[in-house]
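The structure appears right after this line, and notes come after that.
Here the complex is missing one protein chain, while the rest keep their positions.
Order of writing sets the chain letters: A and B. Residues in each chain are counted from 1.
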Amino acid sequence: METAAFDVEVFLWMTLGAAFTLFTLSFLYKDNPLYKIAEHTVVGVSAGYFLVILYYNGLRPNLLNHLFVPETWTPKFDELWYLVPLFLGMAMWTRFSRKWAWVSRYPIACYFGIATGVAIPNEMKNRVVEQINGTVLRVGFEFSQSGFLGVPQGIWDIVLVILVLASLVYFFFSKEHKGWFGGIAKVGIYTLMIGFGASFGYTVMARVSLFIQRMQYLRDWLDMI
Amino acid sequence: MTFHERMITLDRRWIFLTLAVFVIIPFFLEFDIPVTVSKEVRDIYDFIEGLEAGDYILVGIDYDPNAMAELHPMSYAIIKQCFAKKLKVITLTLSQYGAGMAEQVVRDVADSTRIYHGFEPVYGEDYVFLGYRPYYAFVILGMGRDFRIPFPQDYYGTDLDSLPMMRGIRNYDQVECVIDMNGGTVADAWVSYGNGRYNVKLAFGLTGVMAADFYPFYQSGQIFGLMGGMKGAAEYEQLVDKPGPAKEAMKMQVFAHIVIIVFIGMANIGFFLGRRSRTKAGEVL
Partner (left out) sequence: MKRQLPLMLVFLLGAFMIIQYFVPAQASLDAYEFILDWMIIIGIFAMALGIWSLMRVSWHKIKRRSHDWQYAALTLAGLFIMVLFGFEPIGGGLKSYLWLQFYEFVMVPVLATIFSLLAFFMASAAYRAFRARSLLAAVLLGSAMVLMFRVLPLGPLSDPINELAGWILVVPNLAAKRAILIGVGLGMVATSLKVILGIERSYLGRD
């Protein structure tokens, strides 16, 4: 008996999910009230969900527990430096007041200062130095090993280095793309097109996957019937 | 309207309908798609297989429901493998709607491990879920110093030091690797701040849209493995010998790809026929 009752409950919830799935898919025919219901409901539900997460997975463990004794909510005075981020966080909210909006510049300044300061060495290392390292040092230039089409791998490594340089030349706009420089830039743009084509090929699979997953859900729901 | 004009001016709803029908048809057909495992996927599998029971691994479930189709199967397969190897699994999410995704994966896999492998993963001893924190770049940097900076408590509000498996675990130094399933910009932050700053051994499960962009990181050794899209997920399911939704979805993928290739081919044929007839008309005129 208990199992049957449980199944009905699961089925009803799954029916709700299936209904929302079909409401959303109805947009493929044209924009309609059912789609709008699904869209607006999910905006509100998502915001509500996130608010709860922000409190239990942010505000409470990272701030309130430092300022108050959990459960009893009596103030604690041993970690008062947590008042600084509290005030900075609250200053963000002055954005809604025309008179006091300038106060929000302080937390924004903190964020920008720290984020940019962190980014400069790390991004330089990760995106520039490591990538140059990968192009020059990581490729083995191994001529004894066979690669694509039976061509020695070392040849493909040289091709890789040339194509990276050619693509970089394409992005260099301080010199007009003419003559030999223009020729290299042309190799660069063809390389970029192959790269974008590869991204598109993957994107087809990605987008179709999302629809397949929804169909799998509807199949599971129909199986219950 | 000429034939080639018809070929290139089809109402988009016919395309929608055809694609939908061809995705649904394979649900009723019994056949199997062979999946060739690529090196970048095998590298992740081999690395985890090489770990010892009791080693720590961090699994990031950094995606929202909109990317679950591709990344959920990867998360399931990876965590299944970790539990089968009796690794200690730390999970977290840096995606705002990702907490529900992570909780679902961890709960389901723990249940199935209990049923199919006889091993009962215990929360706090064999796995933990740290939960979500905002500003992912700072969270990743914070964990490099101490997990307790961004996560003084786990998802359920338990102090980290009260969880037996987290005692003695301070930062990435005690974790063998980070496998991050990712549907957005968090992946860049993991490379820049996790690997760049703290030399974390890092591998990714990515949506198909992102996968091609991360090959430079794989080649440069900043990440040691890469699963791209549904195909990557299917490959991993095959490796852990647990065919699941991704393996099944490859059937539908085949049909959908054929439809899209045919439509692109049709439009190009129509375009060339049109151009030829325009050229001919120009010659006559």
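By definition in this document, contacts are C-beta pairs under 8 Å (C-beta built on N, C-alpha and C of every residue); 3 or more make two chains touch, one makes a residue touch a chain.
As the structure is a prediction and not an experimental result, all values here were calculated from the model.
Engineer: If the hidden chain were put back, which residues of chain A would touch it?
Structural biologist: Chain A touches the chain not shown through residues 13-14, 16-18, 20-21, 23-25, 27-28, 36-59, 62-63, 81-82, 84-86, 88-90, 92-93, 95-96, 101-102, 105-114, 116-124, 126-128, 131-132, 134-135, 147-149, 156, 159-160, 163-164, 166-168, 170-171, 188-205, 207-208, 210-211, 213-214, 217.
Engineer: Could you please point out the chain B residues that touch the chain left off the display?
Structural biologist: 8, 10, 12, 15-16, 19-20, 33-34, 36, 38, 64-69, 96-97, 99-100, 104, 133-135, 138-139, 141-142, 145-146, 149-150, 155-157, 197, 212-216, 219, 231, 250, 253-254, 256-261, 263-264, 266-268, 271
One rule holds for everything that comes next: only the chains that are shown with their structure count from here on.
Engineer: Express in whole angstrom the distance between the two chain centres, defined as the mean CA positions of chain A and chain B.
Structural biologist: Spacing between the chain centres: roughly 12 Å.
Engineer: Going by the contact rule set out above, which residues of chain B touch chain A in the complex?
Structural biologist: By the definition above, chain B touches chain A via 13, 16, 19-20, 23-24, 27, 66, 68-70, 96-97, 99-100, 131-134, 137-138, 141, 150-153, 155, 157, 191-193, 195-197, 207-209, 211-213, 216, 219-222, 228-231, 245, 248-249, 252-253, 256-257, 260.
Engineer: Could you pull out which chain A residues touch chain B in their complex?
Structural biologist: So the residues of chain A in touch with chain B come to 28-29, 46, 49-50, 53-54, 56-58, 60-62, 65, 114-115, 118-119, 122-123, 125-127, 130-131, 133-134, 138-139, 195, 198-199, 201-216, 219.
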